[in-house]
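Once you've had a glance at the structure underneath, I'll fire off some questions.
The other protein chains are all here in position, but one chain of the complex has been omitted.
Our next item is subunit A:
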Amino acid sequence: MTHSDPGSRPAVVVHVRPGAPERVLREICAGAEEEGVPTRVVTVPGRSAGEQDGSMRSTGEHDVTALAHAAAASSRLDVGIAVDAVGAAAVHHGKLPAQRPVTTVETDATVADWRRVGRTAARIVKGLPLS
């Protein structure tokens, strides 16, 4: 789970905002691992609302989608995931328009939803149906 050498291994890139819930990240990565696709987690400090006012609210759907698109752009597999500070997540593909994520989940999602996020990202890589 290091990102010291970004070019090393093809992987789904996971961009996380500082403070992103550990259990959300764990299940997302597990979802991809079960499918046999590696993930690379990168913490991306941002001018997120949560950090600015110290509250724990989501920085918004727009932020997590844009973050996922950036993650996809930096992935050699063209697939990225983002998790924001309060656990909302998105899956994106580098070739898709920035405002058209493959899928998103809200902060009130379940373990099964987070697994599905990781699985979806992995299946895009594998070229398998997403559900």
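We adopt the following convention: a contact is a pair of C-beta atoms (placed from the backbone, for glycine too) under 8 Å apart; a residue touches a chain by one contact, two chains touch by 3 or more; residues count from 1.
FYI, contacts and distances are computed from a predicted model.
Chemist: For the chain that's not shown, choose its UniProt protein name out of "Sulfate transport system permease protein CysW", "Thiolase family protein", "Diol dehydratase reactivase alpha subunit" or "Cell division ATP-binding protein FtsE".
Modeler: Hidden chain, UniProt protein name: "Diol dehydratase reactivase alpha subunit".
Chemist: With respect to the chain omitted from the figure, which of A:16, A:41, A:89 or A:102 is a touching residue?
Modeler: Within the whole complex, the residue contacting the unshown chain is A:102.
Chemist: What residues on subunit A make contact with the chain left out of this view?
Modeler: Given the touch definition above, subunit A has residues 30, 33-36, 93, 95-97, 100, 102-103, 115, 120, 123-124, 127-131 touching the missing chain.
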